[in-house]
Structures are given as C-alpha cells and as structure tokens.
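Please read through the structure below; I'll follow up with questions.
Just one protein chain is left out here, and the rest sit where they should.
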Amino acid sequence: MRQFLRVAWLVVQKDLRVESRSFEVVSTTLFFSVTVVLIFAFGLVREGRPADDVAAAILWIALAFSGTLALGRTFERERQAETLRALLMAPADRPALYVGKLAGMLVLLVLIEAVLVPLIGLLFQAPILRYPWSLAGLLLAGTVGFSAVGTLFAAMLVRARSRDVLLPILLYPMTVPVMIMGVRGTAALFQATPDEPLARFCLAFLVFIDVVFVTLALWTFEPVMTD
Amino acid sequence: MSADFTTLTVEQLSRHYGRRKALHRVSLACHAGDIIGLLGPNGAGKSTLLSILATVLAPSEGHVRYGTLTAASGGAALRGRIGMLGHDLFLYPELSALENLVFFGNLYGLADAEARAKAALARTGLGDRAHDAVAGFSRGMRQRVALERALLHEPRLLLLDEPFTGLDQASTRALVERLRQVQRAGTMTVLATHDLDTVDGLLTRECILRQGRLLGVDASQGTLRDRYHATVHGA
Partner (left out) sequence: MTRVQQLQLALAGAMLAVAPWIIDGAPYESTMGLVQKIFYFHMPSAWLFLIAALVAGVASARFLFGRAPSADYWAVAAAEMAVVFGIITLVTGPLWARKAWGLWWVWDARLTSSLILWLIFVAYLLLRRFGGPGSDKLGAGMALFGLVNVPFIFVSVNVWRTLHPQTSVVPTLPVEMGAPLWFCLTAFLLLFLALMSMRAGLARQRARIEALYLSEEEA
C-alpha cells in the first residue's frame, strides 16, 4: 500500500512539475473555459437576465469541455516521447500510475474551477457563497467522476488512431449521469428557493458513482493498457 | 522475490496483426555479456521484437524466458531488471536531465536515485547541464541521457531501438564505448540498428530479420555489411 501511494505521488509530482514549467495546459484550458462560458452566455442570456438554472448548466458544460481538452493535452504529452510506455515498463503497480495521473488531472481541474466558479457568480448573479461547502462537494465529486472515466479513456486512447475525436465521443455519453447530478445539485443550490435535500441527494449519488467508477477503472487499467 | 536472470531464450515467437506477420517464429538465445544486433530493413519486425522483450507487448504465439521466468510470472520485479531505450527516448522534454533520471530512478524503487543520477550525468560529461531542460539538448545529448535512464537501475537486459540515429561520430564512439562497459558488467544487450559499419565488431551475434522472419545468417567471411547484403538480398 505504501509502495502504491509512493508511485502515485511520484507521478503527481512529476505531472505538476512538468506543468509548472510552462503552465501550458492550465493557461490554455482556462482561457478556453472562459470563452465557452461567454459563448453560452450570448446564447442564453436575454436583456441582461439569465434564464433559471442557466448558471449551473453553463458551469458544468464549461467544465466538461475544458476537462476533455485538458485530458487530451495531458496524455498527448505522455505520448510524444512515448513516456507513457516508459511508465508502463517501470516495475511499478500499474493502477498506481492511473491514480497518479487521475490525481494530477484533479489538481488541474480544481484550479480551473477556482476561476470558473467566481466568474459564473459574477456574470450570472449566481449565489455561489450561499452554500459554499455543498457547492464545493458537488464540484469535487463531479470532477472525480468525470476524470475517473476520462483518465482511463484518454490513457487507453493513447494507442488508438483518431484519438482526438474519439475521446469526447466515448466520454460524454458515459458521463451523462455525472453531468445530470452535478447540474441538478448545483441548480438546486442556486435557485431562488434552494432545495437542500435534492442537493444532498445529488452529492451522495455522485460519491456513489465515483466509488464505482474509480474501482472499475483501477480494475480495468492493467488489462486495457497491456497489448 | 528475486527476478534475476542471466539468460534470455526466445522460442518460436510470433506476433500477428490480423493477417500481417509482424514477427514469425523467431527463436534466439542470449547469455550474459552478449550484444545481439537485430538487423533488417524497415518493417522487418525489429521494434515488435523489442517491445515483446520489454514485456509491453504480448506475443501471439511462442515464449520468451528470462532465466526461469516469463513476463507473466515475473511481473513488476522482472520489469525492474529490464532497461529500454526507445526510438522516442522516453524523456520528458520539459524536465531537466537530472529530474528525468531521478524521477525514473525513484519509479524503479532505487534508494539512492539522486546520487546515481548525478554520477551517471557526470560520467557522460553532462554534469554541468544537469539542471537544463532536456528540450534544449541536441539529439546526441538527449540520447546519452536516455541511455543513462535505461541503465540507471543496472538492468540485466538492455534493449536499444536505433540508438545510433542522429549521432555524430564522437557521440557514436562514446555510445559504443558505453555499450562495451555494460557488456563487461555482464548485461545482455539487444539492439536494433541500421548502422552496420558502426556495430561491426561490437556485436557478439547478429540476427537478420526480414518481413518478420529470422533469416539464417550466412556464416561466410567478410564485413557485417557483406554478410547482411548476402542474407537479405540472397546474393
């Protein structure tokens, strides 16, 4: 177990160090997510007033889009010098490599959320500070669910052809439950008369999905990654 | 569990992609101190064979035995005794030479990863560039770092895919010298290459592959280049 965590920590550290050299993924993904928010705002805000629940929806759509972009870029990096193969050749637990990549992805996406959420609050008058902990819980649980599937799929697509287009094609239908629960839960917190029980249910369900997805991904990573 | 081994046996190894035979019934044996050259035109199956030896690709048929172990029975411990230098070098260009080596050293569970990495860089004459990002290195320098990365954990089996590509004469000489050192330490080396003149005299044995098959090596005299052409083109 200590070995497992040590390997995962090494991979996270390495990923963050690589990212800290250029901030390429963070900066491009962040900018992209802001443009997504703006485009949806132009589509959905009329006469300066957003429709109900729009803020929650846009927040999660922007997350899904930028998450896909970040996943694609992160694994393109591992593909370029075939370093993913080098990782698989190391005498390390392969699921530990998965956990490391997943954790690195989570750090990245949480950074993006830290900018995205205040922006949404500002532009759509969403009460982001009304239930800060519930909102943070929903966002974190949703991000874990999305990244758990995303990291596995992006890693296995490193070997495939047409991987750029296949990643969103595989990822979006698979993460519909995560998206629905995220949007519903967040909207329940944002609406004029907040529905706390619904938000709590969504959070609990997201955590359940997370547990199942991560377990399944740990289980399938090794057979899927060895040819 | 000890995963040490001093012999490598390849028996009737095949790898098919659909009906394409990337590798077909290849057998070879290798002992401590051997340097085996995989020669042959592009698409002959050299890289496929190296990938199978590195345990990242499963054969369609046949076996590879590392001493008494197989890829399945050896698992992670066996992977820890194999070192590979791929054609794409397996280095993170954003990280410095030292960071690359230390990261992989730690991943291989070496207790003194940092000291070993520093020693390796000093040995290759890159000690003063240790903290520079690999992206700024020339091909030859990168190649040297990549080779040290593959050797850091003192593997029993060293696999090299086109290690001479893009190297100038000095770097080539240095690489050959390094391989001889490794050979004296008792490591088995399998290298795929096109540079016949460079490896002539270095190899203990050559395996000439064409279209996935191992061609019988003509034991006649002459340089490696002559033998290669006689075998491949069936003079």
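Letters are used for the chains, namely A and B, taken in the order the chains are written, and counting of residues starts over at 1 for each.
One rule holds in what follows: a residue touches a chain if its C-beta (ideal position, glycine included) is under 8 Å from a C-beta of that chain, and two chains touch if they have at least 3 such contacts.
Keep in mind that what you see is a predicted model, and the values were worked out from it rather than measured.
J.: Among A:157, A:203 or A:218, choose the residue that contacts the chain missing from this document, as touch is defined above.
T.: Only one listed residue reaches the unshown chain, and that is A:157.
J.: Considering the complete complex, identify which of A:86, A:202 or A:218 is in touch with the unshown chain.
T.: A:202
J.: For a quick check of understanding: of A:5, A:110 or A:169, which residue touches the chain that isn't displayed?
T.: A:169
J.: Contact with the hidden chain only, please: which chain A residues?
T.: 149, 152-153, 156-157, 159-162, 166, 169-170, 173-174, 176-177, 180-181, 184, 201-202, 205, 209, 212-213, 216, 220, 223-224, 227
J.: Going by the touch rule given at the top, which residues of chain B touch the chain that is not shown?
T.: 16-19, 21
Heads up, the rule we're going with is that only the chains that are shown with their structure count from here on.
J.: In whole angstrom, what separates the CA-based centres of chain A and chain B?
T.: Computed value for the inter-centroid distance: 38 Å.
J.: Can you list the residues on chain B that touch chain A in the complex?
T.: 54-58, 76-80, 82, 84, 86-95, 99, 103-104, 106-109, 133
J.: So in the complex, the part of chain A that touches chain B is made up of which residues?
T.: The touching residues are 3, 7, 10, 14, 17-18, 21-22, 77, 80-83, 85-93, 226-227.
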